[in-house]
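Note that one protein chain is taken out, while the other chains of the complex remain in position.
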Amino acid sequence: MVDFQQILDPFLRTLKTGSGFWNPILWGIALILIFLVIYIIRGFGKREYKEGTEQTKPFLSGNPEGDKDKMHVKGSNVYWGFSETLKSIYKVFDKMHTGNVSDYVLWFLIIMGLFFIVLGVI
Amino acid sequence: MIYQIPFIAVALLVLIGLYAVVFKRNLIKIVIGITIIESGVNLFLITLGYREGSIAPIYHGTEEAIRSLPVPQALTLTSIVIGVAVLALMLSFIVYIYRHYNTLDVRKIVGGDEE
Amino acid sequence: MNQILDFLVLHSPALVVAIPLLGAFLTVLVSKIGNRVRNIFVIIISALTSIFALLLSYDVFTNGIRIYVFGGSYNPGETMIRILFEIDGINAFMLIIAAILPFVAIIYSWAFMNEQTGLDKYYTLILLITAGMLGMMMTGDMFNFFVFLEITSIASAALIAFWTNKGNAVAAGFKYIVISAIGALFVLLAIALLYGQYDALNMAILANNIQFGLLDKMALVLILAALAMKAGIVPMHMWLPDAYGRAPSSVTVVLIGTTLASLYGVFRVIFTIYGNHIMTSLRTIGEFILTPGLTIGILIIALAVLTIIVGVFMAIKQSDFKRMIAFAAVAEIGYIFLAIGAAFSTFYANPETGAATLTHSGEIALKGGIFHILNDALDVSLLFLVAGAIYFTAKTTSLNKLGGLARNMKYTSVFFLIGLLAVSGLPPMNGFASKLMIYQSTYQVNPILAIVAILCSILLLATFVKVLHSAFLGPKISNLENIKEVPRSMLIAMGIIACLIIFIGLFPNLVVETVVTPAANALKNASQYIAMITGGF
Partner (left out) sequence: MSGMSKIVKTISAIILPFITIYGLYIIAHGHLTPGGGFQGGAIVASGFAMIVVAFGSIWTMEKIKEKHLSILESLGAIGFIGLAFLGIIFGAKMFFANFLVKQDVLPFFNQIGQGLSNINTAGLLPLMNFAVGLKVIAGLFAIVLVMAYATSKIKEGTEK
């Protein structure tokens, strides 16, 4: 007779992370419970959705829908506001990333000097 | 003092090599710089194994005489072999780079997305 | 049967390196027969290597430290000039990573590289990297470490430039070889400095004899800076996006392994070789009492925070998928370094025994950092494999030209979602467990560190949500209407890693207990590693 208790035990134990803990199984159970609650709440709603009517079409403030290729937001345009706000930081970072291999070696020497100062002097 | 000269030479070689790698723009010169650093390191290894008046540790009947240690020489040899491989690889990269970019200037091969 | 198994386990340290080496050179001959035969041969060789590596690490986890001396036997305490492999907990842990990644990469390249020429050299080089990587992770000899480091660097550089018809791939390969050559030369200089003083190349003997004088400090600086550069610490990380972003995806997966092998080198040097002196020796400046451990810990933490911030901020800005993942990989390395630095700064000399001890939070940080090595390797490789799948079908990884891929590539999209959740540390994936450990333990060291780590994790999520939005969601782009799902071998490769991610995510405690804790114990207490060679019991 295989002792399932013994086999399963290490799988179910909780990971202690210093001041907290983490157990995906508990988390999964909690997630399922929350889903159940949400599903029940959803059941109280009204069903007004009808296919094949105006409801399913995209609404762009009354403007007609454009070409599919042009409607898709491209990679560079996502988070435009983020990079626009942090322009000053990105200017520094871009200056760092020259792509020139001599600069790479120069950075290496700088860090080595820093290490040496920190370790040798202190 | 005379025994310090090889170590000074090592430091000089490494510094010259680093200078070439950091400040020279020609790819070939960068490769030469790396080779100079490598020579410096090899010289350092060889110098460590040197003892005054020592003989090669390969003869019978010389157990009383001072024999130099063969390990640093073996290390240097390995390092030289590796150096040859690295050198060959770097030079063949340069051949390809020259084909694609038509230049050997390190500032012009920064890449970027060629789209 | 049992005898054969014992024989294989006894010789597994040598076989793990020798089988891929032999296979690498046999590949050239086998590929004369046919492409299919060659592919099967390479997969068999890689699978054998992985099996032996896993067998070896299992043996180490159950029976303790293993020593394998090449060409003869050894007696503890006698002068040691033979090359030997010494495998303890952390080595065995790294072996697991090195067993998974090349195997997955080789399965993946069956379909991914199918239409390329020169594949015999490609497979030869991948097997060479595997051998070098495994050698780096097992060797107990400094010079041997250097040799394996160079083997991996040369083979990786040649593979980064594998697509020689692309100019920037060759340029990336050149940058990588320059960086690695200089780094490895400085490592060699440090080894020579150590050898000149202590007449030994063996790591354990060096650790036993080391005095922490000025020359030793110089050697430490050289080796630490060089290996940190190979591991991709900001601001020495610039080669990494170039190399990761322009190499074929299957190669990048193996490159992650080599980067982590360099990281292992850093650990071995600071924890084992210099560990005892760094942690216990004191230094007073005026009224302050500083331990070198605290200094190095703060230094590592500072670099790690810089690494995380720069990696994440650069990742969010990229418009090329592979380059973006490369910067995310830089940030992930930063998390590992952050945890290790936090652990290092909490070392204190035990008042009773005088031995170096970790505080409780330091121990958690160390475990979290080591656990995160495994998670980082899996998460980032899965993302790179997805990027390779996109490249395979759409012939580009630029996010400006992609869109609506999820409509045709449903399995790839699912794998991408798993990778997204894992790399940004969302439950229930594996990244969450290790990152939680890192957050909670660094909070004990300094709350700001934990805040930075969490914020950057959120930004990582944002980064990959951008990919999800612009590449996978949205309407079909007109020139990508007819793309198909990728071939089966690529799906299998991604599936293996995804399954591992989910498994570790669901049972984190199992992994931490069986694999991570022995590795952490091996790092924080090196006396057994040293005593196995010097016989100081």
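As written, the chain order gives the labels A, B and C, with residue 1 at the start of each chain.
The rule is simple: contacts are C-beta pairs under 8 Å (C-beta built on N, C-alpha and C of every residue); 3 or more make two chains touch, one makes a residue touch a chain.
Note that this is a predicted model, so its numbers are computed, not measured.
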| remark: Within the entire complex, the undisplayed chain is in contact with B, C
| field | Identified contact with the non-displayed chain, of C:69, C:414 or C:510 | value | C:69
| Touch criterion as defined above, residue of C:29, C:289 or C:458 at the omitted chain | C:29
| remark: On chain C, the omitted chain is touched by residues 11, 14-15, 18, 21-22, 24-29, 68-73, 124
| Going by the touch rule given at the top, which residues of chain B touch the chain that is not shown? | 56, 58, 77, 81, 84, 88, 91-92, 95, 98-99
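In this section, only the chains that are shown with their structure count from here on.
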| message | Can you tell me, using the touch rule above, whether these chains form a line, ring, star, complete graph or other shape? | response | complete
| task | Name the chain whose C-alpha centroid is farthest from the C-alpha centroid of chain B. | result | A
| task | Using the touch rule from the top, work out which pair, B-C or A-B, shares more C-beta pairs. | result | B-C
| remark: Per the C-alpha means, the centres of chain A and chain C lie apart by a whole-Å value of 22
| note | dist(centroid_CA(chain B), centroid_CA(chain C)) in Å evaluates to 28
| If you average the CA atoms of chain A and of chain B, how far apart do the two points sit, in angstrom? | 45
| field | Residues within chain A bordering two or more other chains | value | 98-99, 101, 105
| Multi-partner residues of chain C (at least 2 other chains) | 174, 178, 182, 242, 319, 398
| Contact set on chain B toward chain C in their complex | 14, 21, 27, 30, 34, 37-38, 41, 44-45, 48, 71-72, 75, 78-79, 82, 85-86, 89-90, 93-94, 96-97, 100-101, 109-115
| field | Complex interface listing, chain B residues touching chain A | value | 18, 21-25, 30, 106-107, 110-112
| remark: Per the touch rule above, chain C residues touching chain A in the complex are 174-175, 178-179, 182-183, 186, 214, 217-218, 220-222, 224-226, 228-229, 233, 235-236, 238-239, 241-242, 283, 285, 290, 292, 295-296, 299, 303, 310, 313-314, 316-317, 319, 360-361, 364, 368, 398-400, 402-404, 427-428, 432-433, 436-437, 440-441, 443-444, 462, 466-467, 469-471, 474-478, 505-510, 512-514
